[in-house]
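Presented below is the structure to which this report refers.
Heads up, one of the protein chains got dropped from this complex, but the rest are sitting where they should.
Here is subunit A:
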Amino acid sequence: QVWQAGKRQASRAFSLYANIDILRPYFDVEPAQVRARLLESMIPVKMVNFPQKIAGELYGPLMLVFTLVAILLHGMKTSDTIIREGTLMGTAIGTCFGYWLGVSSFIYFLAYLCNAQITMVQMLSLLGYGLFGHCITLFVTYNIHFHSLFYIFWLGVGGLSTLRMVAVLVSRTVGHTQRLILCGTLAALHMLFLLYLHFAYHKVVEGILDTLEGPNMPPFQRVARDIPVVSNALVNTTAKAAALTL
């Protein structure tokens, strides 16, 4: 009896294993390859006439999404962000994985409409490697709090990775309107996501300015900040100085 139950469980486990096996060829990478692809994701290649090669692997993108989750968590912890409904970990994982899977599927759907030659795995891989720029930007700007630095990084690093993805998609699409739709959507979503991540999860200075100016600024729905009363005096002067420099 026990043996039969064990056998049934083993066969169920094996069928689950067989499903995972489909993804096996996408994880067969060497460290040198991953490093090369990470660096390539920041270099736009202007080859428009011939479809550019996209590496269809999932290890790099998956690790980059997890790194983004870790960076978000670190940023939220250092800025004492409080999420009212839900947990910090759940929000971070939901945001990052939601962006990666959701936007990939959406762009894949648009690519299907615009007749672009790209498969789902390639799209996941492309967008995943595009998150490398996001990781760098957020890692730097969560620790060094200058707004102008963030904007420079947003345009420079974010722009580079967006340009790379756009160039790849342009090389794989025919027709000006289709190229415009596809690349415009992807560029907008990618850059706006970086902006959202910076402002929604690590806004210590602006939170302080909010409480100082009173209820004129519209409140953010999801995050609230508790500023300790003790450090208000010290923080007043620094915030005013920061407001003047901005």
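What we mean here is this: a residue touches a chain if its C-beta (ideal position, glycine included) is under 8 Å from a C-beta of that chain, and two chains touch if they have at least 3 such contacts; residues count from 1.
Rule of thumb we're sticking to: contacts and distances are computed from a predicted model.
Participant: One chain is missing here; what is its name in UniProt, given the choices "Coatomer subunit gamma", "Centromere protein L", "YIPF7 protein" or "Trafficking protein particle complex subunit 6B"?
Facilitator: The chain we cannot see is, by its UniProt record, "YIPF7 protein".
Participant: Looking at A:12, A:53 or A:77, which residue reaches the missing chain?
Facilitator: From the options A:12, A:53 or A:77, the contact with the absent chain belongs to A:77.
Participant: Need a quick check: the contact residues on subunit A for the chain that isn't drawn.
Facilitator: Considering the whole complex, subunit A reaches the absent chain at 6, 10, 17, 20, 23-24, 27-31, 34, 59, 63, 66-67, 70, 73-74, 77.
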